[in-house]
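Every protein chain but one is kept in place in this view of the complex.
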Amino acid sequence: MDALDVETVRKDFPILERQVHGRPLVYLDSAATSQKPQAVLDAMDRYYEQSNANVHRGVHALAEEATEAYENARGKVARFIRADPRGVVFTKNATEAFNVLAYSLAANRLGDGDILLSTQMEHHANLVPWQLVQPRAGFEIRYIPVIALGPDAGTLDLDAFDEIVATGRVKLFTVTAMSNVVGTINPVADLAARVRAANSEAVVVVDGAQSVPHLPTDLLALEADFLCFSGHKMLGPTGIGVLAGKPELLDDMPPFLGGGEMIANVTLEGTTFNEVPYKFEAGTPPIAEAVGLGAAVDYLSALGMESVRAHEVALLEHVLPALNSVEGVTVHGPTDPSGRGAAVSFAVEGLHPHDIGTIMDREGVAVRAGHHCAKPLVRLLGSAATTRASFYVYNSVDEVQALIDAIEATKRFFVR
Amino acid sequence: MDALDVETVRKDFPILERQVHGRPLVYLDSAATSQKPQAVLDAMDRYYEQSNANVHRGVHALAEEATEAYENARGKVARFIRADPRGVVFTKNATEAFNVLAYSLAANRLGDGDILLSTQMEHHANLVPWQLVQPRAGFEIRYIPVIALGPDAGTLDLDAFDEIVATGRVKLFTVTAMSNVVGTINPVADLAARVRAANSEAVVVVDGAQSVPHLPTDLLALEADFLCFSGHKMLGPTGIGVLAGKPELLDDMPPFLGGGEMIANVTLEGTTFNEVPYKFEAGTPPIAEAVGLGAAVDYLSALGMESVRAHEVALLEHVLPALNSVEGVTVHGPTDPSGRGAAVSFAVEGLHPHDIGTIMDREGVAVRAGHHCAKPLVRLLGSAATTRASFYVYNSVDEVQALIDAIEATKRFFVR
Amino acid sequence: MSSPLDDLYQEIILDHYRKPRHRAGELEPHDVHVHHANPLCGDELDLRLRVDSTDPAAPRVGAVVYDGDGCSISMASASAMTEAVTGRELADADDLGEAFRLMMHGEGLKREDDLLDGVAFQGVAKFPVRVKCALLGWMALKDAIGTYRDGNQEHRVTHE
Partner (left out) sequence: MSSPLDDLYQEIILDHYRKPRHRAGELEPHDVHVHHANPLCGDELDLRLRVDSTDPAAPRVGAVVYDGDGCSISMASASAMTEAVTGRELADADDLGEAFRLMMHGEGLKREDDLLDGVAFQGVAKFPVRVKCALLGWMALKDAIGTYRDGNQEHRVTHE
């Protein structure tokens, strides 16, 4: 495993040369969306400048090239997460992937008496879709609580988990592999195994929106049936996400969106559907975006996901103690870098996250202030909002210092 | 109205410099997807290289710039079709837009005894979604037949239309403004008025996937409640579509996809939803794609949509007689350029569209062979497939000749 | 020479933030209590209003207090609002709120003198994401007056 050379990496990201309010940009908001390396932009431009056509239906050269580029991207993504390409469905974002599962899987497989088990640390994308279909399907939604205080703060309450699982009624278990607010890495494979042991019919869904960009991913090892994630958080473009899963399960699911591409035959009386993954890709797919995501995956693979993770752990080893040493700062979530990702939420006594975010921005430091689309968790942390700094391959130790300096500046600003 | 200078336009499209099998590319497949001008690619690159961030939730400079870029694009699209920006929802493609309407509108507003009136010339995107929700909602789907033969071939059977409308039971009417197979321009405003006269509660949905790229569009003048179209067919990127409609109607509709952005508040017990258009934009939206679509709209507006249309009519005035003069060739659909767009399907006696498409490709001419995702219509034309040449702003009269030459070459190939 | 940030966090605003006026979780007696939330930012505000009906034809803001969890802009603006409206006729307070709203949307500055320290929030208009924060207290007041007129005592509002 090669250590990641941040200075070299940074050169690949044009936006990092930018100034914000006369200061160099310190981008610490990758958990919201990542920046893009030149290679990703080039791959999309090349696609548009040389091969652009609609896929799957054409006999002309561009259509064949476009189809090949699109399907190659599917193959790259499949290899990146060790999945069967037949089970790699391109969606518009992670959110759509969850909706496909809610409408086509949960609403059909679950009913009265069944429990859909989720957690209190989920992103809205992994909460709202289930809530939307629940009234019609009639299953019950339960949430594993998150421990608020003490050494295990920010982790799942496993006793509560075991208790719910012991009912044997958990038919669908959905959990994030990594919290976008407090960074917690959940023991997904272990939890999945326990759910399956209690009910062999249970389906396990994993939110990989934060884990796939930052950790080596092996769908099989995760013991998951489905994994949802987004391209834009892993150096890829906006407009593309992935629903990866077992082809057999996808085969059994009714289609969700209807339209072109997903059909085998259409008559005015009815329709027969195409095979997976196409059954779930209605309409013209995000072709250039798939190409861009393929290039992002190539870029990450060239760095090596082990190296990416090691780089972030090294950053965490700087940032956690540095934050804790600032008076009035409380870091949320796991304290040991080995148990967490590089999304770091914190509170500053007496200061509101919005004010912190605004003042830090004037220092060039981009952090996020708010509920991070995970209101139930943020509420549990005792506030309506947190300030979150999140790191990625292009962030350096110097930027950790810039963060700390900006927090100090913010404090001075309000007490002056 | 300035006439469009094709040679100048062509310089803006890098892909047109390409060779295919040693011949200059003659791209006649714009009805499937259009090529992209440099300005669109540049706008997206600039976004990624300078302002990329997630939208709507950030207080830092990039997040504000990204939000502004995204919302500006919404404004541009709204002005382009004369719609209220609050009623402009960005989807992933036209197909998703129809699905939103099927799941959130038809499945809720229509029930037993109601008729959803469609036509036999619709694209699968405007057939399958309604079919998917129909069993649950219980409404009846009726189709206006298309006249197969005679001077009105390829147009809607208006007598049959009037008969169905006279029942007063048509609660939703959906029709394409322009056929993607035979080019027919439907008298949408007139049909809409008749439907509303018979039932003031009726909702009118227009498929603008082919019309918005090629004709000046005025949502009000169309008398439509909703208009669905795709970015990639109008010089914009893949990965973005539009559901445009009356904000009041969107307000009344339950949300479709659940997730971040579309919520006002989330608790573990339930959710309240954001206002329109955000209620229908779950998850991270196609931000760069919206920026690209905004640039495409700027490009088209600079050409002038009247000029775009005039250019295509001029091409049709060449291509229709030229095709008709080739022995064995039958052109489908309206014969008068004023009643049709520039998607031209034809049959060549004794030759199968797939063979035609393959041989033409060797001549550098990209046409589409197949059912064009409009099987019911293509079946009516008497075959399982047609060959379709479709034209756009960058196509020249010389390319019409290239098409004719390629057809002749194909005929020679098979009789040699 | 003032930087935009100075516009946002004027000394007057910081002063209201550090030394809030009429910030309290109780007001006894009171006629109306409203709770307003800005869920996208996470700001929350409770406002209690006592109406002075000495002249039943022209009821006035007898007293108004606020409390909440929010950024400096939202809390300081609520503080400045309480000073500007106390003692005014309800209709007049409503009108003043409208003047504030227009100012925040960059649509002109009316009743400058009556807004008192509220004028200091003009600079916030340059920070679109923060405009909602500055409006929160005023929206709550407007809602409290409406709730009172409707003959009710409690109202909860979530701003989208």
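For clarity, chains are labelled A, B and C in written order, and residue numbers in each chain start from 1.
Here, contacts are C-beta pairs under 8 Å (C-beta built on N, C-alpha and C of every residue); 3 or more make two chains touch, one makes a residue touch a chain.
Because the structure is a prediction, the values reported are computed rather than measured.
Within the entire complex, contacts from the absent chain reach the displayed chains A, B. Touch with the chain that is not drawn comes from one residue among A:57, A:76 or A:332, which is A:57. From the options B:182, B:344 or B:385, the residue with contact to the chain not on display is B:385. Residue B:362 is the one among B:23, B:82 or B:362 that touches the chain missing from this view.
Residue A:274 is the one among A:91, A:118, A:210 or A:274 that touches the chain missing from this view.
Remark: the residues of chain B touching the chain excluded from display are 352-355, 358-359, 362, 370-371, 375, 378, 383-385, 413-414.
Touching residues on chain A toward the chain that is not drawn are 56-59, 64, 67, 263-265, 272-275.
The definition used in the following text is that only the chains that are shown with their structure count from here on.
Ranked by separation of Cα centres from chain C, the top chain is B. Taking each chain's centre as the average of its CA atoms, chain B and chain C sit 48 Å apart.
Inter-chain centre distance (chain A to chain B, centres taken as mean C-alpha positions): 32 Å.
Looking at chain C, one finds that residues 39-40, 130 touch two or more other chains.
For chain B, residues that reach two or more other chains under the stated contact definition are 57-59, 263, 265.
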